[in-house]
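Of the protein chains in this complex, all but one are displayed in their positions.
We just call them A and B in the order they show up, numbering each chain from 1.
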Amino acid sequence: MSTQREWPLYEVFIRARGGLDHKHVGSIHAADARMAIEHARDVYTRRQEGISIWVVKSSEIVASDPAEADALFEPARDKVYRHPTFYDIPDEVKTL
Amino acid sequence: MDTEALERQFQARIDADERIEPKDWMPDAYRRALIRQMAQHAHSEIVGMLPEGNWITRAPTLKRKAILMAKVQDEGGHGAYLYSATETLGVTRGQLIDELLDGRARYSSIFNYPTPTWADVGAIGWLVDGAAIMNQIPLCRCSYGPYARAMVRICREESFHQRQGYDIMLQLARGSDAQRRMAQQALDRWWWPALMMFGPPDADSKHSAQSMRWKVKRFSNDELRERFIEFTTPQAEYLGLVIPQGEIDWSEFRDVLDGHGPCNRERLAARRRAHDQGRWVREAALAHAAKREARLREAV
Partner (left out) sequence: MSAVLPDRHFLYVLRLADSNLVLAQRLGELIGHAPALEEDLGIANVALDLLGQARLLLAHAGVLEGRGRDEDMLAFLRAEHEFLNATLTEQPNGDFGDTIARQFLYDSWQIELYGQLAQSADPTLAAIAAKALKETRYHLRYSAGWLVRLGDGTGESHARAHAALERLWPHTVELCDPDDIDAAMFAAGIGADLATVRRGWDRRIDETLAEATLERPATPPWRWYGKRGEHGEYLGRLLAEMQVLQRSHPGASW
């Protein structure tokens, strides 16, 4: 039964309001980019959830490997001096 | 790391209420159980469009028609969210649909019951969506991230479904003798199947214990069923309708699940027909996309 090639999978990103980033909401299947926008609109914005849509073929997404999470993200953990709360500034010093 | 250590680490993450994401390591059994449950859930939404869809063309007012269309459309949307979440586990929607159409996959047996009157549309919204919401709210916190996120979206949208169903029942209960009779008969028809939606009694539920350990499930079948009865009873009283008395007939549940319900054949036949009749359309869209890409390449 499954001899037919499926429509490719697209990931859908939606900007809910002006001023916000596009956020991943899920995926849809579509045969082409124009259809992907329409399907994303019909599936994910039935209740005014968005003002802008991005779609990208799922196969085009490059993701980091969770097994490499330590190598990628641990090194940032001990760089506490990157955060403003690391520094003790006397109360008398203002607007810093 | 050996499998045993990975499994210990995995269970520790679950116990700490962490969410599991698609590319994280997970035991095969967890993946399989999720695919089975999520696909079943997605199929239920899609097959669930049919009994109510049966009344779109006959809704008694234009307002009711619009509400019903929007509701049936939402069910399709919920199916889409759930297929999308299931596809993150490494299966394709095409595979899942094939399993539904050739009878290997299951869907909620409630949708094998017919909707002979308009009151059935009300009873489905009130009872079936009511039971579904009760089952689904705990899933918003389930351990698998994409499933939990899909469920948050679904639960947010579902809240109007139950209310519109009760609103239909209320109007019927306040109506003519014929309308009240229609409402009572629909309650009689849907009460037991709705209670069966929570699954077999805890003692006979073969997947429950492991699902609880994995935090895919958070309450037992019987707990949820009792809560549903407690919530629904006063709602029926307010309508002036009588809840049927007696015991759940679990042999009916098994028979319907095994394909011997009043509409099992029609439901699957409808899905197969749509799939088969849509084949040339889906192929045409792919063929057109390929032509367009080839033209673009030539132009470069």
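Structure notes:
Here is the rule we use: a residue touches a chain if its C-beta (ideal position, glycine included) is under 8 Å from a C-beta of that chain, and two chains touch if they have at least 3 such contacts.
Keep in mind the model is a prediction, meaning the values are calculated, not measured.
In the complete assembly, the contact with the undisplayed chain comes from B:65, out of B:65, B:149 or B:163.
One chain is missing from the display, and on chain A it is touched by residues 7, 28-32, 34-35, 38-39, 42-43, 46. One chain is missing from the display, and on chain B it is touched by residues 46, 49-50, 53, 56-66, 69-70, 72-73, 76-77, 79-80, 83, 118, 168, 171-172, 174-176, 178-179, 270, 273-274, 277-285, 287-289, 291.
The definition used in the following text is that only the chains that are shown with their structure count from here on.
Centre-to-centre separation between chain A and chain B, using Cα means, comes to 28 Å.
Residues of chain B that touch chain A in their complex: 21, 23-25, 70, 73-74, 77, 80-81, 84-85, 87, 92-95, 98, 101-102, 150, 153, 157, 279, 282-283, 285-286, 288-289, 292.
On the chain A side of its complex with chain B, the touching residues are 1-2, 4-7, 9, 25-29, 31-32, 35, 43, 46-47, 63, 65-67.
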